[in-house]
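The complex appears here minus one protein chain, its other protein chains still in place.
Order as written gives the chain letters A and B; numbering starts at 1 within each chain.
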Amino acid sequence: MSATIERPYLLTSVGKKMVMGITGLIWAGFVFSHMAGNMLILVSPEAYNTYGHMITSGVIVYPAEFILVLSFLLHVGCAVSLVRGNMSARGGQRYAMPTNGEKAVTPASKTMAIHGSLILAFIISHIATFKYGIYYETTAHGVVMRDLHRLVMEVFRQPGFLFWYLLCLILLGFHLSHGVGSIFQSLGIRNDRMAPVINKVSVLYGLIVALGFIVQPLYVFFTLGNR
Amino acid sequence: MAGSNSKKINITLKVWRQKSAKEAGQFMTYEMKEVSTDASFLEALDQLNEKLITKGEDPVTFDHDCREGICGTCGFMINGNAHGPQKSTTVCQLHMRTFSDGETLTIEPWRAQAFPVIKDLMVDRSAFDRIISSGGFVSVDTGNAQDANCLPVSKPEADAAFESAACIGCGACVASCKNASAMLFVSAKVSHLALLPQGQVERNERVDRMVAQMDEEGFGACSTTGACTAACPKDISLSNIAKLNRELLFSTLLRREAAEGDGV
Partner (left out) sequence: MAGKLDSKIPSGAVEDKWDDHKFHSKLVNPANRRKHTVIVVGTGLAGASAAASLGEMGYNVKSFCVHESPRRAHSVAAQGGINAAKNYKNDGDSVYRLFYDTVKGGDFRAREANVYRLAQVSAGIIDHCVAQGVPFAREYGGLLSNRSFGGAQVSRTFYARGQTGQQLLIGAYSALMRQVDTKQVQLFYRREMLDLVTINGQAKGIIVRNLLTGEIESHEADAVIIATGGYANVFFLSTNAMACAVTASWKAHKRGAYFANPCFTQIHPTCIPVAGEMQSKLTLMSESLRNDGRVWVPKTQGDKRPPTQIPDAERDYYLERVYPSYGNLAPRDVASRQAKFRVDEGRGVGPTGMAVYLDFRDSIERLGASKVKERYGNLFQMYDKITGENPYQVPMRMYPAPHYTMGGLWVDYNLQSTIPGLFVLGEANFSDHGANRLGASALMQGLADGYFVIPYTLGNYLASEKMEKYGTNHEAFKSAENNVRSQISKMMSIRGARSVDSFHKELGHVMWEYCGMSRNAEGLRKAIEKIPKIREEFWSNLRIPGDAAYMNPELEKAGRVADFLELGELMCWDALEREESCGGHFREEHQTPDNEAKRDDEKFCHVAGWEWLGANKKQVRHKEELTFENVKLATRSYK
């Protein structure tokens, strides 16, 4: 082969997809553990607050937050760059009709950038609401800690918030149902034999995370929240 | 076959007409009467063109050649699907019996920045040639080969390489992808050669260069929608793309740089 025309790995479309995959994997793992941990809200306010206190007070929180924020920024940054490239690749003229019939694709896969953007807005508002929201205090087992449980109760008592959360959590599930499977593809871990399994696991993963999260505000709204 | 199932149907064609890359295009509607269900889609277009020529109008320009689904020259969108509704089929092999009487079909060229329209349904796919010339080969000069049976290739590997090599380069993958990505095309070639012992020597350089050229040509990235493989007349698998991703990663991590100045 003659003189090479390579470009740095991370600037290739494949490299950017790899970044999307790895950061997506980190966030997919995070949202799952976040969902699972928050299930303690169904147990008791003490359990919920203690769990919250435990994960925010250890030293682990700083590197963890750093990795999450960095992943988040990389995920969004690469997405923006890829979407711009993709739009310009497609060109100005749209087709009169979408693919359909036997050649149709899943709705989730076609709309990643759209629900991705909404999830971006959601995550910002979510952090603003809870991490940087009103600071209540409580004491459990003799330790003074933040009373997140109370904040959650107050927030999800409002139908507007409830609706916004439900919408975004459904979209998150949607995003994951395609995204998790895509991670395997971008990391190069997929063959014809495993592909159907990966696709099913992906949808299941999205479903579990979305349902798990959704149970929490609904539980608050319909039971405790209205007390 | 003027077979027992042969019928005549009427269809309406909405065809994209565009004089050249520089001029704007538009849809034109043509009513077609008495189209035989035994005709291929291209033969139906021939019939339309024969009529247009007789009327003194400009016939619809479309690329086509072998008309048996192997040369990869033909291809356009029919009702939003590359090569029409039938899987594993090129438009030349798509027969009118697929459609029903009275149907309206919207026909458009492949649309992608890297595939500019030349005229009507004909587009310029030379970007694919440039990608192949960037590395889609084994550098072996004529006369250097050892006996063909010196390097055994396991049957599963050989079959897998063949499956990837079956790509006809028609561009349906690009056309059907929302990102106009050429990943299926490029990955099929990368996999074909990476699977064979003959392709090992240049394995890393090949994937580096082909991906760089693909990006250079202005194709999009892969969103794993699977539209490409669904549209592919040769059923090239999406797993090729996973393989390409892996190949590029390993190449980046493991490739040894050539020493400078060791040219001839």
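By definition in this document, a residue touches a chain if its C-beta (ideal position, glycine included) is under 8 Å from a C-beta of that chain, and two chains touch if they have at least 3 such contacts.
Note that the structure is predicted; figures quoted are calculated from it, not measured.
Peer 1: Which is it among B:Thr12, B:Thr29, B:Thr104 or B:Ser126 that touches the chain not included here?
Peer 2: Answer from the full complex: B:Ser126 touches the omitted chain.
Peer 1: For a quick check of understanding: of B:Asn79, B:Gln93 or B:Asn204, which residue touches the chain that isn't displayed?
Peer 2: Of the listed residues, the one touching the omitted chain is B:Gln93.
Peer 1: Footprint of the hidden chain on chain B, which residues?
Peer 2: Contact residues on chain B toward the absent chain are 1-6, 19-20, 36, 38-40, 42-44, 46-47, 49-50, 52-54, 56-59, 61, 63-73, 88-89, 93-95, 97, 118-119, 122, 124-126, 128-129, 132-134, 136-149, 151-155, 158, 161-162, 165-166, 168-169, 192-193, 196, 198-199.
Keep in mind that, in the parts below, only the chains that are shown with their structure count from here on.
Peer 1: What residues of chain A sit close enough to touch chain B in their complex?
Peer 2: 1, 4-7, 9, 12-18, 82, 85-86, 88-91, 93-106, 109-110, 112, 178, 181-182, 184-192, 195
Peer 1: Which stretch or stretches of chain B touch chain A in the complex?
Peer 2: 14, 25, 27, 77, 79-82, 85-87, 106, 108, 111-114, 134-135, 139, 176, 178-181, 202, 205-206, 208-209, 211-216, 218-227, 230-231, 237-239, 241-249, 252
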